[in-house]
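The complex is shown incomplete by one protein chain, all other protein chains being positioned as in the whole.
Per-chain numbering from 1; labels A, B and C assigned in written order.
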Amino acid sequence: MTTPDLTTLRRTVADLHAELVRYDLVVWTAGNVSGRVPGEDLFVIKPSGVSYDELTPENMVVCDLDGNLVEGEHSPSSDTAAHAYVYRNMPDVGGVVHTHSTYASAWAARGEAIPCVLTAMADEFGGEIPVGPFALIGDDSIGQGIVETLKGHRSKAVLMQNHGVFSIGKDAKAAVKAAVMCEDVARTVHVARQLGDPLPIAQDDIDRLYDRYQNVYGQRSPR
Amino acid sequence: MTTPDLTTLRRTVADLHAELVRYDLVVWTAGNVSGRVPGEDLFVIKPSGVSYDELTPENMVVCDLDGNLVEGEHSPSSDTAAHAYVYRNMPDVGGVVHTHSTYASAWAARGEAIPCVLTAMADEFGGEIPVGPFALIGDDSIGQGIVETLKGHRSKAVLMQNHGVFSIGKDAKAAVKAAVMCEDVARTVHVARQLGDPLPIAQDDIDRLYDRYQNVYGQRSPR
Amino acid sequence: MTTPDLTTLRRTVADLHAELVRYDLVVWTAGNVSGRVPGEDLFVIKPSGVSYDELTPENMVVCDLDGNLVEGEHSPSSDTAAHAYVYRNMPDVGGVVHTHSTYASAWAARGEAIPCVLTAMADEFGGEIPVGPFALIGDDSIGQGIVETLKGHRSKAVLMQNHGVFSIGKDAKAAVKAAVMCEDVARTVHVARQLGDPLPIAQDDIDRLYDRYQNVYGQRSPR
Partner (left out) sequence: MTTPDLTTLRRTVADLHAELVRYDLVVWTAGNVSGRVPGEDLFVIKPSGVSYDELTPENMVVCDLDGNLVEGEHSPSSDTAAHAYVYRNMPDVGGVVHTHSTYASAWAARGEAIPCVLTAMADEFGGEIPVGPFALIGDDSIGQGIVETLKGHRSKAVLMQNHGVFSIGKDAKAAVKAAVMCEDVARTVHVARQLGDPLPIAQDDIDRLYDRYQNVYGQRSPR
């Protein structure tokens, strides 16, 4: 790959962590963003245990798709194996995000999917946000749980039981958007449920909303 | 219209989005403000899919009252048709705001009006904040739901079922204020209800509060 | 009074509004701080309908103890009559604050006093935070409700039914502190109650905590 591309991606991935902070999805060092290097079997990810204030393009690390460190002075995020497994097994995925955001993690602690009762949720996720299995860190269990849950599912986010959220996207920014929207709908549906049952949205309407949003929304020309 | 007026309105509408951010009414790009151009069948609205940090007077777009793009390099907000319908059918409305703010959207997800149990709510809304119908994006359904619910109602905000809030005002700033106050009372009444039943306010008292606030509050001279 | 004193008080009162913003006690223009002018039958208060960003020492207004405007280009806060009544009837009070802070207003909407189940609450308030009557704006009803509830009570804050909080202190800063602490304990006790019954604190222990805090805490020399 050309050096300018990697420099840009390092900056993009470093900067996107600020969105996790801005939307209160993370505390201390507990969440991470990665982005696939276009045309290479590599991805850029947050270094482990480094605070969000200290992230720079330079201290991002580069790993291969087995999660091995290829470039960087720090250890990669402790969640690197899960990111790597997703990139190995979902070739269309260009970005992965992991957080312990409060409301999504609360649904995950109960092992309960978030029902699709908001039009914004139909737009972005096309239905419920599903729950993945309980899995320990240390091997490919988390990665497998993510991929088995999300393959063939419209949702770009999965609630890993008793753990937190993994989200995916065509690039790192899209995965961050999915993480932000996941927490937003997790919170709104939680608040709705506290005082009664939200009204369901018919599957047909969910389908129409999802189709329209994926195909029409936003600026048509690349920015 | 004179160019200075439109320049000012572009700036006002762009800047008012910062209030949606400040009061946590929006995430990512999911809310929008518009303002009617005085004396013209036009309004200024947020471009679609552009982040709040990037909004400037220059990238705001101008639409006619059928929602067609008249001026601007970006596509107008995907909610433009709803704004346009309101301007076409409510001639006194000079500003429209749309958000998915958490607590108001939670009431909307249950299809439940917010009861008027706070004096600040009587001041601003003159009674309950009503629920509008479930409506899909893509034609005039949302705009019709807003207008049918708010015409002849004191409330300047409507909870669109399973969706979010639309608020109106004599100008864009007043509509933003209504959106801010709607979320504030939605949250306070939600919190009150979590531990029991709020005490009702007598209709007579609601009427007195509303009348006084609409006629007396604030600086009398224009600012 | 000397001009330097009034200039200082104008600055103090203007600046203290930033604490209401910092601790999320207010939205838009819905809360206000006032401070008694030492040695004069006057107080400095926020102008009505002016946003917190625009407050300066110069646009604060000065009123007499009947709430009449004495100095200033703006109208005084619409809550001025309540502030004035407190100053007229509680000569030791040097500062008054009014907010619609979320959790305190939620207790107020249910007409329920906040029970003293936190040591920080025993420290600052010496027991429960009481509820005052429902009262309409426009005459001395609100002021009377505040004074009747707080006279002879240890609490420096009162939850006015269906309305919000008024707090008092020896000066404006102390009243702001009481408003901040009131919302903090209102929130914590609310959250505690959501999942069960908080444990009571024995009255003897409340008395000891209150006595110690009022007499020992903080820097002994004036700052």
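In this section, a contact is a pair of C-beta atoms (placed from the backbone, for glycine too) under 8 Å apart; a residue touches a chain by one contact, two chains touch by 3 or more.
Note that the coordinates shown come from a computational prediction; the quantities given were computed from them, not determined experimentally.
K.L.:
For the chain that does not appear here, which of the shown chains does it touch in the whole complex?
P.N.:
Answer for the hidden chain's contacts among shown chains: A, C.
K.L.:
Of the residues A:12, A:34, A:80 or A:161, which one touches the chain left out of the display?
P.N.:
In the complete complex, the chain left out is touched by residue A:161.
K.L.:
Spell out the interface residues on chain C facing the chain that's missing from view.
P.N.:
For chain C, the residues touching the absent chain are 23, 117-120, 177, 180-181, 184, 187-189, 191-192, 194-199, 201, 205, 208-209, 212, 216-220.
K.L.:
Name, in rising order, the residues on chain A that touch the hidden chain in the full complex.
P.N.:
These residues touch the chain not displayed: 27-30, 47-50, 74-75, 78, 100, 102-103, 105-107, 109-112, 134, 136-138, 161-164, 190, 193-194.
In the analysis below, only the chains that are shown with their structure count from here on.
K.L.:
Between chain B and chain C, how many degrees of rotation does a Cα superposition need? Round to steps of 5.
P.N.:
Superposing the C-alpha atoms of chain B on chain C needs a rotation of 90 degrees.
K.L.:
Measuring centre to centre with CA averages, how many angstrom lie between chain A and chain B?
P.N.:
31
K.L.:
By residue number and range, which residues of chain A touch two or more other chains?
P.N.:
none
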